[in-house]
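Missing here: one protein chain of the complex. Every other protein chain is in place.
Right, chain A next:
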Amino acid sequence: MRTQRLAIAAALATLFAAGCGGTAETPEAAPATAASSAPAGPVSLIYWTWAPNMDKIVAVWNQANPDIQVTVSKQAGGDDAAAKFLTAAKAGNAPDLVQAEYQHLPSFIAADAVADIAAETAAVKPEFSAGLWGLVTLGTDAVYAIPQDSGPMMLYYRKDLFEKYGIAVPKTWAEYAEAARIVHKADPKVYLGSFSSKDPGWFAGLAQQAGAQWWSISGEAWKVGINDTATTKVADFWGGLVQEGVIDDQPYFTPEWNKALNNGTQLSWPSAVWGPGVLESNAPKGKGKWAIAPLPQWNAGENFSGFWGGSSTAVSATSKNRAAAVKFATWLNTDPQGIDLLVKEAFVYPASGKGQAALGTPPAYFAESQPDFWQQAATIGASARGFTFGPNVGVTYNAYKDAFDKALQDKSPFSASVGTMQDTTVADMRKSGFTLAQ
């Protein structure tokens, strides 16, 4: 599967390198061309998404809105989904609506593949926190998507085993490191957690918490700062722990890692609010034993978190029924009925503030150990800060995997890998014709 993915990425990347160079200079608003006058007769929209049970949610909408019929086409999620959408947009076959992960939205914008829907969405802006809204505007006046779900990060930990090893929930990363040493010393088979060289989104979230700004737009030019002090600090922290051998280096979501979570040889996981689904399916034995806490902080007394994952609903630039598409996207992500369905059927943590506040019953997995799961999550979510993603996140993320895999293998310092990510990203943006600020 991995080689296959690489092949796809390579095939599609060549296409974009060839195709997007000329036009992709700045994340300028795409000119509004589509006529937003309501056409006569029923409108049919195609919606690419990978959220589970979206067809059921859409069925409810279709029943109530005979004039706007939405057809769900369930796609594979992740980086390949973004590449596929870009290819389709390039060839003029884009669907009307597309689920866009926040980190991939800038690449859609740079390719003029998604429409600016600022006019139609002005009314729903107050529904979302400023941090999330920034992810769909990139800090400009344009709006490129409506936030759907979000992934503020927190620390999942085994309550019972923390007591067994006599460690307190770490409030700072220094305490986290200390706890990691204690646990590993008590039982060499047991680790406090793992550093994953396969999950760039996780690392990006931790960098956000530390205050990193990987990309920013200044005037007409992009600024890339992946190797800033905050990110380097995060990398060296984990690098130190791995070098010491007190933290595992098993990538997340692998069978080995699942097993370690399940049999209690891994005691915590800095992850996002969608963690319960993963724990429930991959570590069924831990039910009722896990709890959550805010991420450890870099300085005592601070209160910050980052985002891992989350996506939005974008309208493609070529959609002939933009008004109808925005109407559906608005209903899905801000209407109480839409949000309720998203939560119940698609198991997402809604981006809408009202939707988050409406969550009551904790996930079954946490019913005993953390009955106030959603209240905790909301408090933690309010402290999460994101950053603007750049137009070639895919390249950066692949560089992360390659560079950190190599660092683990060669036991070289992690800060060098961050440098590799920076260099690879900058080189790719230059090659694609983006203007870079010094």
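As a working rule, a contact is a pair of C-beta atoms (placed from the backbone, for glycine too) under 8 Å apart; a residue touches a chain by one contact, two chains touch by 3 or more; residues count from 1.
The rule is short, and it goes like this: contacts and distances are computed from a predicted model.
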Protein that the absent chain corresponds to, by UniProt name, given "Anti-sigma regulatory factor", "Heme peroxidase", "Aspartate carbamoyltransferase" or "Sugar ABC transporter permease": "Sugar ABC transporter permease"
Touching residue (missing chain; options A:277, A:336 or A:433): A:277
Residue, one of A:60, A:88, A:378 or A:408, that touches the chain absent here: A:88
Identified contact with the non-displayed chain, of A:170, A:309 or A:391: A:309
Sole contact to the chain not displayed, among A:74, A:181, A:223 or A:401: A:74
Contacts of chain A with the absent chain, listed as residue ranges: 1, 4, 7-8, 11-12, 14-15, 46, 48, 50-52, 55, 73-78, 80-81, 84, 87-88, 90-93, 95, 101, 149, 151, 201, 253, 255, 258-259, 262-263, 272, 274, 277-278, 280-285, 308-311, 347-349
